[in-house]
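Heads up, one of the protein chains got dropped from this complex, but the rest are sitting where they should.
And then chain A:
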Amino acid sequence: MTKRFFDTIPGSLITPEPIYHGRREWLKSLALSPLLIAGCKAESTAGTQAPIMPDAAPLQARRPSAWDTRDEQTSWHDATHHNNFYEFGTGKGDPSRHSARFKPRPWSVEVAGLAEVTGTFDLDDLVKPELLEERIYRLRCVEAWSMVIPWVGVPLADCLKRFKPLSSAKYVAFTTVMRPAEMPGQSYPVLDWPYREGLRIDEAMHPLTLLAVGMYGRVLPNQNGAPLRLVVPWKYGFKSIKSIVRIEFVAEQPVTSWNAAGPDEYGFYSNVNPQLDHPRWSQRTERRIAGSGGSLFGNRIETLPFNGYGEHVASLYTDADARKYF
């Protein structure tokens, strides 16, 4: 059964702001929108072509966020052709090649555990298009490369609060969809499927933590975690779980996939930390994949503590010993 929580926000409350990034793309999407508004179902026929937002209107409310980085953005092409999404294969190019069969619509998410409100919710009820924001975040992979991506989504906290988590809920556990027929990588025992991730409740409620449904003003492509993913910019990329089908409020630290696969290499917290090397490679610097791509020189930059978001999130970890709770 589907429950509804969101009140429709009157259009008069939405302040229209000039769209400063991807303006031309957005205009293009406007031109196309009459075709696509006809039915979101048309999306599946669009395949991996990453359909333009079916309802372009919410993007009109995009506003510069206080969290935006001014770093040069990664190109759409690079951000959609260099992915770690092992459900579609372990190569960086596998997700873009092998995700065409995946059907991100219709989509519902099961909310369970220590909260007053639980149940199964349709994606559109979970993330209301009117509330979408754009956030330009740095994304730092544990493999020491990074990107700068304009996400479209809502703060996870805004979504979670509506379920009224109980005070006993200390962590939030997330699960990726399990569909071996559509996700060829799941037929191989690369990880203990389905993929699982988790956050401490204060991390989940932090205003930086984003529940994303789009990027670059468009619906998330399959290879980037369609239709719903997490973006936790101060943690290594694998914490930002993709294609979420289940959210559970729990009392104990949940099992997470990479931590289970290599506890010495991938901690539960996995905050970006240049001082704490991966056992087999340094985390002091990173290769930034940005701009037009294909550049051979000058890509290496210093990695910042908490991926540069320390002033916002360091206070969450004042007691924690970074080595013990890495």
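Of note:
Rule of thumb we're sticking to: contacts are C-beta pairs under 8 Å (C-beta built on N, C-alpha and C of every residue); 3 or more make two chains touch, one makes a residue touch a chain; residues count from 1.
FYI, contacts and distances are computed from a predicted model.
Considering only "Gluconate 2-dehydrogenase subunit 3 family protein", "RecA-like N-terminal domain-containing protein", "ABC transporter permease" or "Protein-methionine-sulfoxide reductase heme-binding subunit MsrQ", the record for the omitted chain gives "Protein-methionine-sulfoxide reductase heme-binding subunit MsrQ", by its UniProt protein name. In the complete complex, the residue from A:72, A:116 or A:277 that touches the missing chain is A:277. Of the residues in chain A, those that touch the hidden partner chain are 74, 77-79, 81-82, 86, 90, 92-93, 143, 145, 188-191, 258, 260-262, 265, 277, 280-282, 284-285, 287, 289, 293-300, 302.
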